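With one protein chain removed, the remaining protein chains of the complex are shown where they sit.
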Amino acid sequence: MSLFGRKFPTPIVRPLAPFIAAASIVWLTVNKIENSAQSLPPYDSDPRNPKALLNKQLKEHH
Amino acid sequence: MLLYDFYNFNLVQRSTIKSNITLFFSLSFHISFRKMSSIKSLLPPKISVSGVTGASGSTAALSDLYSKLPKGPAPKVQPQGFLGRYYARYIATSSPAPILHVSLAIGLIGYTVNYHFHLKYHKKREHH
């Protein structure tokens, strides 16, 4: 692998594959928790909630 | 380039140490000084140009070879680019100024961010 005009003769992706997988799992889990927490009833219409507008629109739609 | 033999986990030091600070640092990390037993590596390899130092013994060819070698101190290469000039000015001279430069640069960036998000509100009210 060559980067910035230097060679790095060491395996990088293969030993780190478990950690890359773990990072994706953590990212997806946190994203899921975030999305579900932002649409919980007492806080879904809070002005500080970035998803408040969408939640309001969804409520009017249904 | 890093001086550590990565695949064998050995620390290899390949040249002499110039500054006194090195002594201070090398005590704590196992940077071993070159052993005297490996003094062989200091000696230059045998120069054998066929027919020059051989049995013929003609010194004319030898002096011709050495007369073509560059003489005097090596020509100074003008550093290129911002990084090259910065390196020649501050890093190669072991100046402590880069710490100040980095602190000032990051402090300036941080002040800009802080001014935009907090400090300009402090001027109007006590709390934000």
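Just so it is clear, A and B label the chains in written order, and each chain counts residues from 1 on its own.
FYI, a residue touches a chain if its C-beta (ideal position, glycine included) is under 8 Å from a C-beta of that chain, and two chains touch if they have at least 3 such contacts.
The criterion applied here is as follows: contacts and distances are computed from a predicted model.
Student: Can you work out the missing subunit's protein name as recorded in UniProt? Choose among "FAD-dependent oxidoreductase domain-containing protein 1", "NEDD8-activating enzyme E1 regulatory subunit", "ATP synthase subunit a" or "Ubiquitin-related modifier 1 homolog".
Tutor: Hidden chain, UniProt protein name: "ATP synthase subunit a".
Student: Name every residue on chain A in touch with the hidden partner chain.
Tutor: 4, 8, 10-12, 14-16, 18-23, 25-26, 30, 35, 50-51, 54
Student: Give me the chain B residues in contact with the hidden chain, please.
Tutor: 1-4, 6-7, 9, 11, 13-19, 21-22, 25, 28-31, 83-84, 86-87, 91-94, 96, 98, 102-103, 106-107, 109-111, 113-114, 117-118, 122, 126-128
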